[in-house]
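Below you'll find the structure I mean.
All protein chains of the complex are present and in place, except for one that has been dropped.
After this line comes subunit A, so read on.
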Amino acid sequence: MRIEKIFFLCDAPEFAQLRLQDPSTTTMEGLIAFNKHLLFVMTIIVVLVGWLLFATISNYDEFNTQKSQSFFHSNALEIVWTSLPALTLLNLASPSFTLLYSMDEISTPEISVKIIGHQWYWSYEISDFDTMATCMDSDKTLKYTCYLLTEESISQKNYLGFFRLLETNKRVLLPSNTHLRLLVTSVDVLHSWAIPSFGVKVDACPGRLNQVNVFLKRIGMFFGQCSEICGVNHGFMPIALLVVPSIQYHYFVVSKLF
């Protein structure tokens, strides 16, 4: 693997990728930790069950019941093979619920981002600065309409290092280390707004405003795709986010709006 792939492509999918993308929120860190825990338990179970099956097949059969007679209708064995799976399930359920409820934790948000799914693109609105300087001025909304950047336009503009089918014509700027409230909705059919690095996947339903809270721990470029089949161009409505330090974000807002 080339060195720049290790350092720069961790927030975007790569060819034949096996691992999860790098986390940028505590949610995703928790999900990855839970995933590792699950894999560990799964490995133990697979090895144990495999070994038991193999041992049973090779040691016992119809005509060789000498050994098995010693623990025929054994109470102790019954208790062990009932309680062991129960304890294993408890071991899986407890971190799972902890994670689930910690993901629902709501904090006081600083910025609301409205994410609207269309057939077939995403649009974003940040209206928190609308009435900051002048009253009732709707021009102060930060609006993004993000279409897929086609392969032709990538090569035409000589955007080296841009991803195929993942880049949009505008990247949404978001501040890091800020509590964000994401409100996901749709205007036509079901979509799903998903960013693997954030550990976020929210359905966009028309008439519904689905809220998620995220706290981005680091800066970077993050990519995602629509994750609910929504029509012919379902695969061609990517999400590209640029997360910058909050001070730079404030400066961007000032230079853009005022």
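Basically, a contact is a pair of C-beta atoms (placed from the backbone, for glycine too) under 8 Å apart; a residue touches a chain by one contact, two chains touch by 3 or more; residues count from 1.
Throughout what follows, contacts and distances are computed from a predicted model.
Undergrad: One chain of this complex is not shown here; going by its UniProt record, which of these names is it: "CP12 domain-containing protein", "RING-14 protein", "Cytochrome oxidase c subunit VIb" or "Phosphatidylinositol N-acetylglucosaminyltransferase GPI3 subunit"?
TA: Options "CP12 domain-containing protein", "RING-14 protein", "Cytochrome oxidase c subunit VIb" or "Phosphatidylinositol N-acetylglucosaminyltransferase GPI3 subunit" considered; the missing chain's recorded name is "Cytochrome oxidase c subunit VIb".
Undergrad: From the listed residues A:Asn91, A:Thr131, A:Ser155 or A:Asn233, report the one that touches the chain absent from this view.
TA: Of these options, the touching residue for the absent chain is A:Thr131.
Undergrad: Would you mind spotting which of A:Ala33, A:Leu209 or A:Ile229 touches the chain that isn't drawn?
TA: The single option touching the absent chain is A:Leu209.
Undergrad: Considering the whole complex rather than only what is displayed, give the residues of subunit A touching the chain that is not shown.
TA: So the residues of subunit A touching the unseen chain are 106, 108-112, 114, 116, 125, 127-133, 135-136, 138, 141, 159-161, 181, 183, 185, 187, 207-212, 219, 221, 242, 244, 247-248, 250-251, 253-254, 258.
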